[in-house]
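This structure is in structure tokens; I'll ask about it shortly.
Removed from the display is one protein chain of the complex; every other protein chain stays in position.
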Amino acid sequence: MLATSPTRTHAATGLSDAVARRIAAGLPPAARIHSVYRSVVNVSIPDGLLSVAAPWLGGLPNGILVDLGPDFRALGLRRGMGVVATDMSVGVPAIGLEIDLMAAARWSARLACPDGGPSRAADRWRRRRGVAWAEARDRAVPGGLGALLGAGSSRGDDPGVVRRAGASVDALRASLLAGNRPAAHRAARGLIGLGPGLTPSGDDVLVGIEAALRALDGPLAGFVGGAIHDVHDRTTVIAATLLRHAAAGEFAERIQALLAALVGHADEAVPAAIQRAVAWGATSGTDCLLGVLLGLDVASEPGRRAG
Amino acid sequence: MTTVHARVFRNSYRDSVELMQIAAELEAIAGVDRAGLVMATPANLEVLAAAGLLSEAVVGAGPNDLVVALSASDEDVVAQALDRAAARLAGSGSEGPNEAVGTTVRTIAEATVELGTANLALISTPGTYATAEALKALKRGLHVFLFSDNVPIEDEIELKALARARGLLVMGPDCGTAIVDGVPLGFANAVRRGSIGLIGASGTGLQQVSCLIDRFGAGVSQAIGVGGRDLDERVGGVMMLAALERLAADPATDLIVLISKPPAAAVAERVLAAAGTIAKPVIVNFLGGDPAVVTAAGSIPAATFEAAAAIASAMALGRPVPVDDSLGADEGPGADEGPGADTPEAPDAAAPHASDDAADAGRHGAGSFAVRQAKAALDPGQWRICGLYSGGSLAGEAKLVLRASLGADAAKRHEVVDLGDDEYTVGRPHPMIDPRLRNEHLAAAASDPSTAVILLDVVIGYGSNPDPAGALADAIDAARAEAARQGRRFAVVASVCGTSGDPQGLAAQEARLAQAGVILAPSNARAARLAARIVAPATVAAGVRR
Partner (left out) sequence: MSQTGTSVLFPEGVRAVNVGLDMFAPPLVANGATVANLDWRPPAEGDRDLGLLLARLEDDPDDPIGRRVAAANASAVERLLAAQPMLLDVQPARVALGLGDRQILHAGPPIEWDRMCGPVRGAIIGATLFEGWAGTPEEATALVESGRVSLSPCHHHAAVGPMAGVISPSMPVVVVENVSAGTRAHATLNEGLGKVLRFGAYDASVLQRLRWFVDTLGPALSGALRAGGPLDLRSLTGQALQMGDEGHNRNIAATSLFARAIAPALVRTADQATAAAVLDFLRSNDHFFLNLSMAACKSALDAAHGIDASTVVTAMARNGVDFGIRMSGTGDAWFTTPVGVPDGLYFPGYSPDDANPDLGDSAITETFGIGGFAMAAAPAIVRFVGGSPADALEFTRLMGRITLARNPSYALPPLGFIGTPTGIDARRVVDSGIAPVINTGIAHRQAGVGQIGAGIARAPLACFAAAIGGLAASLGIANRSWTGA
């Protein structure tokens, strides 16, 4: 006389290619809940984190998008609970939660080539970079590296972090422009794990720079790959996961959208895109935006192809 | 002597805003010099070292561990601050609230045990869950005040049928206000107690009538909201009928006022028939309904909230009952100097409204002087009334008054919007709580060159914004400045729905608006009529004198 209690099944709405591949390969038995936030549940797998996120967060390179209600913390998920997967679903047996992946839209975390090619896009960026930097300065939120946008220091910024980040960013910019890969790696390693929060500010900046360099085919695009061999010892597992995706050329939908607006055809799209960018996370949005702007500048530096 | 200490929280994940807040809290403790909360990445540990915040406690911490590092004047302060940090980090975070140890009650079943005898449930959960909570309350013999909206109508029918069978009231769903035995529920005002019983299917309508009764010097025995759909054909007015029975039997209630939009004909017939059998006078305000039907059924019709309050107050105070011509055509300048014209002589509260003195033109009084002055300031291109309302029923009353004052065709050119409607409040707080939505509309209306008058309601009382007039006044100042830059002036007409006992204070709110040059009326109906007179061509206004 066996009866199985009803499992709560939620249909995922989105899924990145990278995650789809990962799940198709089978999750290891050690997949466990890592952390639970209002809109995100992270699952630890041996090489990083899988994020189950609310659809409004947009595509994540390591993410499944699904609406699990207004507060994921109310589901009864606990750190350490086992997570099982088939190619069609992901579930947490302990609370009878199942996420159906059948109908999820597959989404590519790989950057698209900008319209008209990188060099036209770089021309457009040169034209509007002043506006974009000014907008970013006005919108920067306190607590991260907004000061490096020229926003001035705010209450909540850690002057020690800002100073170190500033030095590393300067060194990174110079080494990228000079095409000096070892120096770029060294400077990048100064940023990894630097700053407060789940994804330390320095990591967000690196992801932003990498995305911009790849979009405009800039110098040393892909440099992040050489700086992260020991990333799990140097930053949080969340940040490490996103850096590894960045090294593989995979970025969150919001970063793709930001880049598309910054180097796209419509001048008027820029302020709104920047406003959306800084709204991301606590300080991550501002920090990542800083990286994107820096990366676009480096990639569109007039003399750089000669160097 | 500064001492440095740190504590490590393993596998703790907080966002940086939370960490910043905690750091700021720690730095606010007297004796704490600096505080840093970071994940123990090598880079962050170097920053801590450079800041002189590194201590041996951090040895062994890794990138997925949270470090709280402090420098402070002495050991006691350090211990205190670290405990505070630990408490804050334990208080929230990735694992949600710690429910293992909870002494607060979670269910109606438990609460009724705690209260001994409970007799009322106030339910304001999301609508999806409200039906179940209301059912549980009714089954335990509790009356229900159901503030929640988005309750399916089938559920409302079931709940009200059950309540009817049990001799209980379901006030709602989507019921904003009630006053039971002098106790305000939801959005309600501090109204004087008295002998008038109110039953309303309209939230701000019930508030407006009860506040005006207070202003006219009378008082309220009970104000029972029944929810906006109670007089729908499917619900059949079952709660209005139940409340009517209650008040008919209530020795403290001498007369009864019913307030609603016009109900379905069959429902109106049933309600009016029931009212006709009661030995107490029943005043019926079916906003926009046909007064003849009411009269034929033996009750007293009132066309506006103000008229309903005026008639009821006069009867309760033993004064001559005024003729309800509140929706009569405008009598022109000078005829409408104050409440005395078509309402009972209101004692204390009426005094400030009656004056037509230039010195008082900014306050009530709103008589010909204020109207003349406002008219004179308008350019020929300014002709539009823009009503921006937070109360739906008040917006409805304003439309009705404009139609009566200006004629149906002319009234169509003007605009009265209910900003509390779902259409505007999706994802935003209700304008009675948060003024920003209306302020945005106000700025837009002010920059429209055709705007002549901005017409507003200001609802105060329990649950409302703590200073709605203040928030509005600032927005009005800004809007006037912008219009002035474009070489225009416009008039602002408003009424405050509230009483002197309300937390915000009626007089204080009116004074703040007056200071911003707002033309104040003692009631919403009257505010709408003033607005109409400001835009009405002088000849027309003079011509329809009866």
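Chains here go by letter, A and B, matching the order in which they are written, and residues are numbered from 1 within each.
Operating definition for what follows: a contact is a pair of C-beta atoms (placed from the backbone, for glycine too) under 8 Å apart; a residue touches a chain by one contact, two chains touch by 3 or more.
Note that the coordinates shown come from a computational prediction; the quantities given were computed from them, not determined experimentally.
*Asks:* Using the touch definition up top, pick the residue from A:A74, A:M88, A:A112 or A:V131 that touches the left-out chain.
*Replies:* Once the missing chain is taken into account, the touching residue is A:A74.
*Asks:* Per the definition of touch given earlier, which of B:S12, B:S71, B:Q208 or B:Q222 contacts the omitted chain?
*Replies:* Only one of B:S12, B:S71, B:Q208 or B:Q222 touches the chain omitted from view, namely B:Q222.
*Asks:* Tell me which of B:A30, B:A249 or B:A279 is the one touching the absent chain.
*Replies:* B:A249
*Asks:* Considering the whole complex, not just the chains shown, which residues of subunit B touch the missing one?
*Replies:* These residues touch the chain not displayed: 99-112, 114-126, 128-129, 131-133, 135-137, 139-140, 142-143, 147-148, 165-166, 169, 180-186, 188, 193-194, 219, 221-222, 246-247, 249-253, 462-463.
*Asks:* In terms of residues, what is the contact footprint of the unshown chain on subunit A?
*Replies:* These residues of subunit A touch the chain that is not shown: 1-8, 30, 69, 74-76, 78, 80-82, 93-96.
Definition applied: only the chains that are shown with their structure count from here on.
*Asks:* Using the average of all C-alpha atoms in each chain as its centre, how far is it in Å between subunit A and subunit B?
*Replies:* 43
*Asks:* Contact residues on subunit B for subunit A in the complex?
*Replies:* Listed in rising order, the residues are 11, 13-20, 24, 36-39, 41-44, 46-48, 50-51, 62-64, 94-97.
*Asks:* Can you list the residues on subunit A that touch subunit B in the complex?
*Replies:* For this pair, the touching residues of subunit A are 35-37, 73-74, 78-79, 142-144, 155-156, 158, 160-161, 164, 190-198, 200-202, 232-238, 240, 281-283.
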